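Removed from the display is one protein chain of the complex; every other protein chain stays in position.
And now, chain A:
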Amino acid sequence: MAQHKTLCTARPALVKQIVCAEEGNVTVIQGRVMPSPRENRVVQTGGSTCACPLCQLHLDIKHTDVLILSQFLRSDGCLLPRRVSGVCRLQQRRVQQLVAMAQKAGLMPNLAPSSSKRDPRRRFGYKKFNKYYDESTIRDVQPFSSAMSAR
């Protein structure tokens, strides 16, 4: 199968979704180009010296803030890399640990690989019971309410 490469100078700011469909004997793999689902929902923080979106927002994110943490995940529960999310190294480590806490507490069962047990009650042993975590045990970056304001 010959690989065709198209050259174009202008790159449209669109995202892609790969859809795989089987119609009888034929497998159709389609790359759908579409506008980003987050187009009009991004928080605007103007006049900030820091390029990292989390440092600009200055929030104390807890492991129970599932609506914020799920933005950093793929549909199978994997973290998005820094070059996609645009956060700084320290915030990426903090988000990594918060996401691990939320996943262990069973708060994001729908963002998980297809082979995992989505409902915490179906897990084995101690994993079926409720757990909560203390965010102050994350040593790399302190929450913004205390240490960062002192800098």
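Convention: a residue touches a chain if its C-beta (ideal position, glycine included) is under 8 Å from a C-beta of that chain, and two chains touch if they have at least 3 such contacts; residues count from 1.
Rule of thumb we're sticking to: contacts and distances are computed from a predicted model.
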| item | value |
| --- | --- |
| Listed names "Trafficking protein particle complex subunit 2-like protein", "Cullin family profile domain-containing protein", "2-(3-amino-3-carboxypropyl)histidine synthase subunit 2" or "39S ribosomal protein L13, mitochondrial", with the criterion being the UniProt name of the chain not displayed | "39S ribosomal protein L13, mitochondrial" |
| Hidden partner interface residues of chain A, rising order | 11-18, 36-39, 41-43, 53-54, 57, 64, 66-68, 70-72, 74-76, 83-87, 105-111, 125-126, 129-134 |
